[in-house]
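Every protein chain of the complex appears in place save one, which is left out.
Up next is subunit A:
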């Protein structure tokens, strides 16, 4: 098995995520692009978990690097990142919905950063 395939797929997905975050104006589409980036990182972690042993052929393993005899740390990291992504999506969508309730829009390049929400509410 060629180790380069999953890595290239993951880097392409990450680039697509960056492109989506920069290109899209809708906040929900930006969140979807962020999901793509997180998945690319997960894919790199899982691929590294399977391939690093082969890459490090001939390198003496450090004792502290393997707390358990058969390391699957990449999968564990991937699970943790999935949980983090779920929490991120929950909070992010709460913010998006609250912003929509105040401004009736989810266009993120029209967000005025140096303005108080209260003034916006009173005037608009």
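Miscellaneous remarks
In this text, contacts are C-beta pairs under 8 Å (C-beta built on N, C-alpha and C of every residue); 3 or more make two chains touch, one makes a residue touch a chain; residues count from 1.
FYI, contacts and distances are computed from a predicted model.
Here one chain is missing from view; checked against "NADH-quinone oxidoreductase subunit J", "Chemotaxis protein R", "Response regulator receiver domain-containing protein" or "Acetolactate synthase small subunit", UniProt names that protein "NADH-quinone oxidoreductase subunit J".
The omitted chain makes contact with subunit A at the following residues, 1-20, 22-26, 28-29, 31-33, 35-36, 39, 42-43, 46-47, 49-51, 53-55, 67-68, 70, 72-76, 78-80, 82-91, 93-98, 100-101, 106-107, 109, 116, 118-119, 122.
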